[in-house]
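Everything below concerns the one structure shown next.
Left out: one protein chain. Kept in place: all the others.
For reference, chains read A, B, C and D in written order, and residue numbers begin at 1 within each chain.
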Amino acid sequence: MLTLNHFLILSGVLFSIGTIGVFLRRNLITILLSIEIMLNAVNLTFVAAGRYIGTVDGQIITFFVMTVAAAEAAVGLALVISLFRHRETLSPEAFTSLKW
Amino acid sequence: MLLSVIVFLPLAGALLVLLAGGRGDRPEREGTVRAVALGVSLVAFAATLFLWWRFNPAEPGFQFVENHPWMPQFGISYHLGVDGISLFLVVLTGFLTPLSLLCSWESTHNNVKLFSFFMLVLESAMLGVFVSIDLFLFYIFWDAVLIPMYFLIGIWGYERRIYAAVKFILYTMVGSILMLVAIIGLSYAHGTISGQPTFDLQQLYGTALTWQMEKWFFLAFAVAFLIKVPLFPFHTWLPDAHVEAPTAGSVILAGVMLKMGTYGLLRFAYPLFPHAFSYFAPYIALLAVVGIIYGALVAMVQPDMKKLVAYSSVSHLGFVVLGLCSNTIQGVEGAIYQMLNHGVSTGGLFIIVGMLSDRRHTRLIAEYGGLKAVMPRLVACFMIVTLSSIAVPGFNGFIGEFLILLGSFRWMPWMTSVAASGVILSAVYMLWMFQRVNYGDVTNEKNRALPDLSTREWALMIPTVAMAIFMGVFPAIFLRTMEPSVMKVIDLINGVAR
Amino acid sequence: MDANIISFYIFAVIAVLASLGVVGQRNPMHSVMLLIVSFGALAGLYVLLDAPFSAVTQIIIYAGAIMVLFLFVVMLLNAHTEDDIPKTTIGPRALRIGVLLSLLLGVEVAVALSRLGITSFNNDPGMVSAISSVSRIGTQLFTTHSFAFEVTSILILVSMVGAVVIARREH
Amino acid sequence: MLLLIPLLPFAGFVINALLGRRLPKSISGGLACLVMLASLAISAASVWTLVSHPDIPWLEATYYRWMSSGDLQIPVQFRLDHLSALMILVVTGIGSLIHIYSTAYMHEETDGEYARYFSYLNLFAAFMLVLVLGSTFPVMFVGWEGVGLCSYLLIGFWYKKRSAADAGKKAFVVNRIGDFGFILGMLLIFSKFTTLDFQAVAANVNTLPVEHSMGWVTVATLLLFLGATGKSAQIPLYTWLPDAMEGPTPVSALIHAATMVTAGVYMIGRNAVLFQHTPITLAVVAGIGIATALMAGTIGLVQNDIKRVLAYSTVSQLGYMFLAMGVGAYAAGIFHLYTHAFFKALLFLGSGAVIHALAGEQDIRNMGGLKKALPITYWTFLIGAIAIAGVPPLAGFFSKDEILWRTFAGGHRIMWIIGLVTSFLTATYMFRLVFLTFHGERRHDAPAAPAHPEEEEPAAHGVGHAAAASASSVHSSDIGHRASGIGHGHGAHLHDAPPAMTLVLIVLAIGSVLAGLVGIPHVLGGGNRIERFLDPAFEAHEMAPATEFQVSESRVRAGASPASEAAAATREPTAEEQGDAEWMLMLLSSGIAVAGIVIAAYFWLRNRKAAASIARGAAPVYTLLLNKYYVDELYNALVVQPIKQISTLVLWKGADAGLIDGTVNGVGFAVRESSGSLRRLQSGSIRAYAASLFFGVILILGWYLLR
Partner (left out) sequence: MMNSLAATIPILIVVLSAIAAMLAEAIRHPGERMYIAGFGLIGLAGAGVASVFLWDTDAVSFGVVRADNFTLFINIILCIIGILTMLFSHEVVEREGLPAGEYYALTLFAISGMMLMVAAIDLLVIFLALEVLSLSVYVLTALRRASAAGSEAAFKYFLLGGFSSAFFLYGIAFAFLLSNGSTRLDVIAQAIATGPNATVSLLAMGLLAVGFCFKVSAVPFHMWTPDAYEGAPTIVTAFMSTGVKAAAFGAFVRVFLSTFEPMQGQWIQVLSAIAVATMVLGAVMGVLQNNVKRMLAYSSIAHAGYLLLGIIAANSAGKAAVLFYLLTYAVANLGALGIVALLGTAEHPHDQLRDFAGLWKTRPALAGLMTVFLLSLGGFPPTAGFVGKWYIFSAAVQEGHYALAIVGVLSSVVSVFFYLRIVVMMYMTEEGAVPVRPHVSAAAMAGLAFAMLATFYLGVLPTRVIDYALQSIQTIF
């Protein structure tokens, strides 16, 4: 039988997969993608919780989260472009001029 | 109102100085600025004398009290008052500030406006420390003192001035900020007992604290004050600060600021926490005795006059702390008297060293020698101040030291006996320095044609010397006035403990 | 073993594998594609959860709009692969520590959630239909959440202005 | 009126100090002498008042409350009893003479220096009078330290000379060591009696039993005695006095012979009742006194500097006085103090006249044959020497004999024998001095005397006292100039000092002859008037009604107590049986004095080679004595240098700069260093930042989950 736990644990797994991206990938765009994975994992939680509780609010919040994700993606990608213009690379290791 | 006027008059004067100085650093306005600053400080001095004149010596409690609610939510009030203990420190502050302004007349040309500004701000803050009887208000003034002094050392000091200034401010802050925590804790502890937290000193006296609290609060207070004093082994900021500070800064630092520490012990740390006091007093006294000997021994071998005087302060202030710890009438009165003495005599020494270094731009003893033949008048004043500093009877220093020893002897004869050997050592280091600087032949050609005291310098020396002698000959005038208040404080301490 | 469970596991496996693919890929283009796959799997899961609206928006907005934006940038920057900058301020060992942290995080979340106990869904048909009703979602969105909805407009305005001002070429 | 006694010299000091620079010598010097003479006159009048009222024990005047703190009430109060009466007469009398002498002696100084000299001298007199007149310990202490201060100033009067400045400082510091004891003594007394008034203390202590074991009275008196050893140059603190000879000779006469150095003796006399209560202390006092007397006598035997010989002689005589005090013969001690003031002042001033005549020469090996050139000086000096040697009927005989007799009578036989030996030594070295200086041939190599007195320094001094010897070279402005003024100071041009000086010498010589007459003992039919005069001062009295306001402290006051009567009993030997013994001893000591003179005559008048050969034969002893038992070196090695080294290396560089300040700076350093390494965490890499973030999350969640 399908339970809430299934979905919550799945979302947890997806969420932590998202966090790995920043360490594994040397590409800013992929790192942005991993944030999207995390947001989606949260979405899954919301929908599952809404289903469990019996409210549509979960889905509505998912909708807002998508909006936020879109807005973030727009700004993030703009920043990526801007960074690329400065350094001609997308490796996060290239952007360590600010430190200490 | 009188106390508020006294406290804030220099501050107003400081703003006036800013106005008088015009925009920026304008050397052509220097004379005006100096005159304004000196005038203000003299008026303030006159005001402190007026205070003394109106003071009722028979009354043990606070007089000229002003009490206005300030932050009533926390029981903080603008509460000023003087008693016999603080009265003379107020007068001393008023006395030394014009002197220190005057003694920087020749040596400070770099932005006199700002210099005078900070001096006057400093005066205000110091006066505030001595007349506040609300812990919060006291702490504000206490900390506010640091800033102008920091600038005075840092801007107008000598080579390592920045190091010294930073060390000074951070070191003293470490202590005082722990005291802040204790002040807050005390207030709330009082609040939990009486229902209303307060910072009013008189209400806080006798607050029943648990032993743990009392112990830690006392230590926090004591460390703050002992750093300021400075008691061995918290003293190392002092030589640096003194050596690097401009003359005026040294005079104020030694003359008044160190007394803030001893004053704080007497006014706050001891009577607020009498049990802890009686528990810790022997240890503090032990440190004081070590400091007396240690300061003297280290002073003896210093090659730099200012440093020597700085270490001598460690020694002298050790006496004061010892006297305060004894909690006997003579010990405490002697300690207060010694605070005043030290202000006059060490202030005088710094002024003289300043005069010498104005002329020769060095403070190393080895650079001098045979000055008596060149500048007999200066050296005569030097001699008198030296004698006052080494407590020759007839001068002020003796009264203080004698009373302290007398008082503490009744408490701890053995410790006092050791402390009394400081009497020998003080003669050794001061006379040795005096001799190396003033006696013998003029060995350094640069010293051959130094001018003797100028009129301005006479104006510095005469009050100092006169005070040194006057206070040595007529101490009863001072002692009589402080006695009722001292009795009261002792009763406060004894009323609970011992 | 009902169909729901089987579908759940299928979708879940797809989602996890695709997500791992996203972060395990050197080619950003592939990562984006795999993410779309993952999103598809999630949409399937939404369906399982009786949330068709979410499933649809997931496909339309996420896969259809946001991912296209990503793709567009990837292609714009012509960044088909990672730049090999051997010099890294953070060494491989430290990198492993980072990965370890992530794994630890997953473990922690999983442990926490497993403590919830079995919480099965209510399969009351009335509730299910209420959940999956788009009109209800619309009503809710424009009544209870109307203010939040308005806020998103500002959010989008900000991101629009921001994206423009950042990405605009210097004159 | 009592106030005027010290106040007049003080006024002289103030005027000379402030205006002296602009005054001619005649005025500044005249003023100084005038105030001293006025003071003498007032003293005499005061003493007359006291003496003419036998019913009152003292005159007292209270001026104002000086220190007042709780139960400590110290008025500025002067008290003139018989003891202080004698003292103020000595101080003002001898003081006046020496002032007069100085007007001539110091005449070569510039106006400013001259005035400075007299201002110091006046100040000294003022403080000395305060010391003597003060009715309480603290007031006495004012004078006590004040005279020390003046001594410091006057020893270092020729401040350009390093040795003089050093000697002054040494005097002050050594005195301070004594003062340390004095202060502690005061503290102890106050802590027990809550009074520091001499009479009140005496009255209080009389209520206590005599302390035969180490009690607090003993401790207090020992501490006071430490003060006395400092001031009066006794073992172990005597080393400053010989060095003090760096000062002008009249200063040596006044301060380091006649008055200041006797303050310790006076102080014990003042507290006779207190000391009488502790046999232990008395024994210590006597022992130290006689040991000092002997030691100084031996050293005096071989010294070559005329003033140093006199200085050691002073130390030795002071030892006698302490011996007297220690055996309870207070009156005898004070009597010796009084006679000593005359003849020692005379000797010093005489030596000053010699030095003056020889343009600063102080080494007796370079003198000789001055008898003819300086007849007045010679004869007065000789009188002084006879007096100090103890030849009857001069002053020294009576006082010294009294002491020896009392020692003997008190049963202190060993001390008595040492006293006799010392007496012998005294006669010997004094006459050695006389013979070497005035008799024989002039050993001063006249033609070799340089035209420039500055180069007169005899380089090969041997003793190592370049300091003393360099007197002439460094302060050329004074003695050197004077020499040139008087005619280059050698050969036929030698002559006696100016009238002001010779007059003083003559007066003192008369004094040395006659001063002893007030103390002719009973056996000689004299009735020992001085003893009867002084005795009341050594007892406790009811406090006399105060003349002016008095501190209203109620104290327990005992009257003349049994204890003091018992003490009196030991002092008053039953005359008859002991009369014979006293006669015998008197003869013995006179004989010893004469023997000493004879020996001296043999060695230094007749057969100088014999003296030299003895010196060679006992070379180690001779060297030891010449170097004063190496005590200065010992102190230097054991005390001075260790303190300096420890202070510099251990305390300052090690503890202060290293440990304490190192800790303080170390905290700062630690903060900086940790700042430096912690900021490396901020590596700039976004992955590190993310790791930090995740790390935080994991910690928080982990805390909740695993708790």
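Here is the rule we go by: a residue touches a chain if its C-beta (ideal position, glycine included) is under 8 Å from a C-beta of that chain, and two chains touch if they have at least 3 such contacts.
Just so it is clear, the structure is predicted and the values come from calculations on it, not from any experiment.
Shown chains touched by the missing chain in the whole complex: A, B, C, D.
The residue from B:155, B:223 or B:453 that touches the chain not shown here is B:155. Within the complete assembly, C:158 is the residue of C:75, C:134 or C:158 that touches the hidden chain. From the set B:51, B:131, B:169 or B:325, the residue in touch with the chain omitted from the display is B:169, counting the whole complex. Contacts to the hidden chain, counted on subunit B, fall at residues 23-25, 70-74, 114, 136, 139-141, 143-144, 146-147, 150-151, 154-155, 161-162, 165-166, 169-170, 173-174, 177-178, 180-181, 184-185, 187-188, 216. Contacts to the hidden chain, counted on subunit C, fall at residues 109, 112-113, 115-116, 144-148, 151-152, 154-155, 157-159, 161-162, 164-166, 168, 170. Contact between subunit A and the unshown chain involves residues 15, 18-19, 22, 28, 31-32, 35, 38-39, 41-42, 45-46, 49-50, 52-55, 57-58, 61, 64-65, 68, 71-72, 75-76, 79-80, 82-83, 86-87, 95, 97-99.
Criterion: only the chains that are shown with their structure count from here on.
One inter-chain figure worth recording: subunit C and subunit D are separated by 102 Å, centre to centre, where each centre is the mean of the chain's CA atoms. Averaged C-alpha coordinates give centres for subunit A and subunit D that are 97 Å from one another. Across the assembly, subunit B contributes no residue that touches 2 or more other chains. Chain contacts: subunit D has residues 683-685, 687, 690-691, 694 touching two or more partner chains. Every residue of subunit D that touches subunit B in the complex is listed here, in rising order: 17, 21, 64-72, 112, 138, 141-142, 144-146, 149, 152, 156, 159-162, 165-166, 168-169, 172-173, 176-177, 179-180, 183-184, 186-188, 190-191, 643-644, 646-648, 651-652, 655-656, 660-661, 664, 668. Contact residues of subunit D toward subunit C in the complex are 683-685, 687-688, 690-691, 694-695, 697-698, 701-702, 704-705. Subunit A contributes residues 19, 22-23, 31, 92-93, 95-100 to its touches with subunit D in the complex.
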